[in-house]
Every structure is written in structure tokens, then in C-alpha cells.
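Right, one structure below, let's go through it.
The other protein chains are all here in position, but one chain of the complex has been omitted.
Going in written order, the chains are labelled A and B, and every chain counts its residues from 1.
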Amino acid sequence: MDISLRINGEECALSVPASRTLLEALRDDMALTGAKNACNQGVCGSCTVLVDGMPVNACLVLAVNVTGRDITTIEGLGEGGELSVVQQAFVDAGAIQCGFCMSGMIVSATAFLAHNPMPSRDEIRTALSGNLCRCSGYVRVFDAVALAAQRLSP
Amino acid sequence: MIIEEEFTVEAALGHVWNCIRDAAFVAPCVPGCQDVEDIGDGAYRAAVKVGIGPIKTVFKLDIQVSEEAPPGFARIETRGQEGTNASRLTAKSDLTLSAAGAGATKVHYRSDVQVVGRLAKFGLGIMKKKAKALGAEFAENFRAAAEAGSPAAISGG
Partner (left out) sequence: MDFYQPTSLDAALALLAADPEALPLAGGATLVAMMNADLVEPSALVSLRDVAELQTIEAAADGGFRIGAMISHAALADEARLGGGNEVVRQAAARIAHPQVRNIGTLGGAVAHGDPSSDLPAALVAADAAIEIAGPAARRVVAAENFFEDYLTTALKPGEMVSAITLPVQPEGAVGHYEKFARVHGGYATLSVAVVLAMAGGECSHVRVALGAAGATPVRVDAAEARLLGSVLDADAVRDAAAILAEASDPIDDVRGSAEYRLMLVPRLLGRALAAAEGGA
């Protein structure tokens, strides 16, 4: 099926089978491999992307069902080759261990901070509850989100 | 998982044994059984349709009566697969019949069932409940059929 959608601000026309998930389309058709495929069941959050600004599990969304939508992946967060504030905060806080879950964590955190710029620690935990880190390095991740919130505050 | 049940049929032990060892008699009592073939030497082939909500499939089963002591005991080994080998099933079942007072027979079965493949992802909790429900449905169908008729009456009809 022929579909068109915006990915990281760019209009894209794709031809995909109806059963192809957004995650597969991003990774295999668009070579945007930042969103990761781990559980393929909507449990781990490593495939998190934004659809019209809302975080979703790209593995649970069919590409044909997001025609006309605005998709943002980890690749679309920075500008002009620079990391976004949230990305830089993850680096500075030492939040990254093996890195596999990071794109999902950062995309979730970005969407969350856009809605809740001054979150409590508990709110950060809840917002990232759909992102599993099997290195179990959550403490630095929460530190990173708090740091990003601080840097983003006016 | 272990599935163990028993039920009573108001009929003599010998009659119940004849019924339960006749594939053509048993097949219509098995919920979802579409096809059964007696290929001799205690071996059978069957196709059984099962479903839970939107998940529907047909298991193709090879059934072998590996041991029997008429009219009270049979050991049955079942192997099967569904969805072009997407899931595989093996079961070892012991079937025991015993007299329960005048003209009644107690049927007891105990199956150790293993499922691997896509259906195993679905979770054994619900599968076990489903197997129990199907077992109860079979028991009711078989009890009614065995109390009403005999193998010859069925296969002749």
C-alpha cells in the first residue's frame, strides 16, 4: 500500500505491506534504526517514537494506520547536528550504559517534559514506567530527566 | 501442565469401555473434532479445532494407545502440531475406568500436556482453564452418548 507521512519534518512516501509496523517501516524502509526492536509486544518501550507529539510504541502501530501523521524519532530530536537538551542531559548525567533502551527513554522524556516542564521525581518515574532498562540503570536516567528539566526551565 | 478429571457414566463398565475404545464413537463427543481416522494397531489421526476468542487453530494429532488392560486402563500418547508447526503439543494420558456401584462406571483421566511454540506465548494459565472446560464438555457429551447408545448404533447410523 502507498502511504505518505511526515518523518522528522520531512514528507515521506512509502509503499508497505499492510501488516508492516511503523517500527519496521522506520528501521527497514527508512534506515532510521534509532528506535529499537526488542519485545515487539509494547512492553519494553525501546521502540518509542512520537506520533503527533505523543509517545507510542512503534511496534504496536501499523504504518498504514499513520498516514498523514507527524512522526518524530530519536534522529529528529537534535537540530543542526547538535544534540537536543534532553539528549545532552543523558550524556552529562552518565545515564547511558549499553544504550539499547536509550532512544526510547529519551523520546519518552522529551514528550513528557514538553507537557510537564517541572516534574517531581515520582512523576519522572511514572512517565518512564513504559521504558525498561535491562542494565537496570534507572537512577541516572531519572537524574538526566531532572537535569534536562532544569536546563529547559526559563 | 496436568489436567485431571473424573466423571461417572450410568452404564456398565464393559459397555463404557467398548464406547471409549471406539474412535468413531468418541470423535463426535470431542469438542471441535473435525476428523478422526483409525489407522490400526491402536493408532489414530485426528484434527481438532480449538479457539480462544480471536485465536483459532486446528491441531493435527497423532494418537497412539501405547498400553491397555481391558476393560479398565489405557495409556495414550498424543503428538500434534498446529499452524504448519507453529506450535507443537505432546500429551501422555492415563485413562482409568472402574465400577461405581450397580450399573455405573467412573471414568478418570490424567494428562500431562506440553505445548511449545506460538500458543505457549499466550500463557498456560488461560490454556489450562480452556482445557478443563473442553474436558468437561467432552465428559458431558460422552456420558450422554454412552448412556443413550452403543458404538454399533453410532457407526451404523
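The rule we apply is simple: contacts are C-beta pairs under 8 Å (C-beta built on N, C-alpha and C of every residue); 3 or more make two chains touch, one makes a residue touch a chain.
Every value quoted in this text rests on a predicted model; they were computed, and no experiment measured them.
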Chain not shown: contacting residue from A:Thr21, A:Thr72, A:Gln87 or A:Ser103: A:Thr21
Of A:Gly34, A:Pro55, A:Gly76 or A:Pro119, the residue in touch with the unshown chain: A:Pro55
Touch list for chain B against the chain that is not drawn: 52-55, 83, 86, 118-119, 121-126, 128-130
Interface with the undisplayed chain - residues on chain A: 1, 17-19, 21, 40-42, 45, 48, 51, 54-57, 59-62, 64-65, 67, 108, 111-112, 125-127, 129-131
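Assume only the chains that are shown with their structure count from here on.
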Centre distance in Å when chain A and chain B are each reduced to the mean of their C-alpha atoms: 50
